[in-house]
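Left out: one protein chain. Kept in place: all the others.
Should a chain be cited, it is by its letter among A and B, assigned in written order, with residues numbered from 1 in that chain.
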Amino acid sequence: MGRRVKITLLLAPALLVVSVLFAGGLSAAVVQSLGYLPAIGRTEVSLDAYREVLGSRDFLDSLLLTVYVAGASTGISTVLAVLSALALRNSAGRLSAAIFQLPVTIPHLVAAVGIALVVSQTGLGARVAAALGLIGEPSEFPALLFDRHSIGIILTYVWKEVPFITLVALAALRGVAAELEEVAQTLGANRWQRFWYVVFPVIAPGVVAASLIVFAFTFGAFEVPYLLGQTYPTILPVMAYNEYRSIDLSSRPAAMAINVLIALITALFAAAYLRLGRGLGRG
Amino acid sequence: MDRKNRRRGNLGLAVAALLVALPFLPLFLWSFAGEWRFPALLPTGWSLRGFQALAEPGSRVIEATINSLVVGGAATAASVAVGLPAGMALGRYEFRLKGLVVFFVLLPILVPPLASTMGVHLTFIRLGLADTAFGVFLVHLVPTVPYTTVILASVFAERGVELEEAARTLGATPWQAFLRVTLPGVAPGVAVAALFAFLVSWSQYILTVLIGGGNVITLPMLLFSAARGSDPVLTSVLALIFVLPAILALVAALRFLKAGDAKKKQEGLLGLGKVS
């Protein structure tokens, strides 16, 4: 059997699954977003749905909210993760791995439920505040769920993603960065110089790659905002889902157009991530 | 100096452990709470009401658990079966367009599967796959196959081909070498991949809702509707049941990744990111 034939055969099942179920589905979404829906007798192709979506106030509000939630979650998570990695680099390796691996493994849905029970107006946080005499009534506790600033959503993401990025940063810090830092020290670099000239540049590619994944994920994720988000505006995937579920089939192209736009934006971040990964020489 | 650093690190670790545990605290308390009015810090009464409610036939928990297990098990088996050869190809061989293939295979976990699933929905309806457990199983392959493929690719890449070559020089046919040398060698990696695939499938909510259309009830769907309701006891009990496999998987993984190679394996897992 030739090498090429062998490789092709080995890859075929996986490529088939991804091609049919993912790429096929995505193509169908693109086709439907162009207004081609023979099921309801629409066969002409147009960019109307995109025009409609991009021109609507709702979409703009949703987009801004999505960028805000994804950006804030990613930014806060990245900063906290780098700081905690630096603080924890000297701690017991296996223990820290266990502690940080936990949130990474926990489904988002459970995280959202748990966080909600901590930060809701009758939640654990409010009860502690009441016990400390800071508030008397639940309504005096700030509304952190279903709120304008999406605090509950962001908190859930931060709880899930900080450990993820921290593990990436810790792996880099405990690997070659630690050795390079020793070299820098014997060459006369003080604590700040070591961080700025050596540690930071060395861990940055891994951390940035992890942050890109987090951004792409939080940009396109549905569950947490659907559970903890306000009713208007909603995050883009929720908006697409609501449009999709509407009884009026003519709103289907708009739903698909939103989906295609989400896919395009996240694919850009995915490409950036893989580029970075290749630059790092990973497989 | 090193000792002081270590102590500070362990203090930080304790803080981190506390923050990680925080959301689980109300989940545990509510699960066993009888009465817990604001502003009591702890439940004022204890009960097993939530567990009893779930044991009743009307709760559909048994049905949902079975569905989740069946779909998850099938998706795990299929995605390992598909990911094993693909991982072998990607881990062992260099070929033209390899970068593109990797990008293509990874795309479903980097791009949210909402778009593709909605896109495929119409076709599923036409083929009679919508609203069936088989249809749900099929869409669960979209996020699971990339994970198994990439995990197994890194397993094969790390392993090299020397052992197989040695087996060949000792008279093994390619097939014998695969069965007797390769497969036992990658078994731990296959276990990790299977674990990951199962957790990913187990955690799926939106794909199941879209394709199952309410006909195929899984645990996350029950949890979701409970969470949107107003009974924290029921929600918490469901959440604990739902999270159990993840905890078990984690314990298994940590036992499995013994000291020395823990870091490497961990990085391997991390490159892949996350479940759900």
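As a convention for this text, contacts are C-beta pairs under 8 Å (C-beta built on N, C-alpha and C of every residue); 3 or more make two chains touch, one makes a residue touch a chain.
In this text, contacts and distances are computed from a predicted model.
Candidate names were "ABC-2 type transport system ATP-binding protein", "Anti-sigma factor antagonist", "ABC-type quaternary amine transporter" or "Cytochrome c-type biogenesis protein", and the UniProt protein name of the unshown chain is "ABC-type quaternary amine transporter". Within the set A:L54, A:V128 or A:A184, the residue that contacts the chain not displayed is A:A184. Although one chain is not drawn, its touching partners on chain A can still be listed: residues 176, 179-180, 182-190, 193, 197-198, 201-202.
Keep in mind that, in the parts below, only the chains that are shown with their structure count from here on.
The centroid of the Cα atoms in chain A and the matching centroid in chain B are 17 Å apart. Taken in their complex, chain A has these residues touching chain B: 3-4, 6-7, 9-11, 13-15, 17-18, 21-32, 39, 84, 87-118, 122-124, 126-128, 130-131, 138, 159-160, 163-164, 167-168, 171, 174-175, 210, 213, 216-217, 219-223, 227, 237, 240-241, 244, 255-256, 259-260, 262-263, 266-267, 269-271, 273-274, 277-278, 282-283. Listed in rising order, the residues of chain B touching chain A in the complex are 2, 5-6, 8-10, 12-13, 16-17, 19-20, 22-27, 30, 38-41, 81-83, 85-86, 88-91, 93, 95, 99, 101-108, 110-120, 122-123, 138-139, 141-142, 145-146, 149, 153-154, 157, 199, 202-203, 205-206, 220, 223-224, 227-228, 232, 235-236, 239, 242-243, 246-247, 249-250, 253-254, 259, 262-263, 266-267, 270-271, 273-276.
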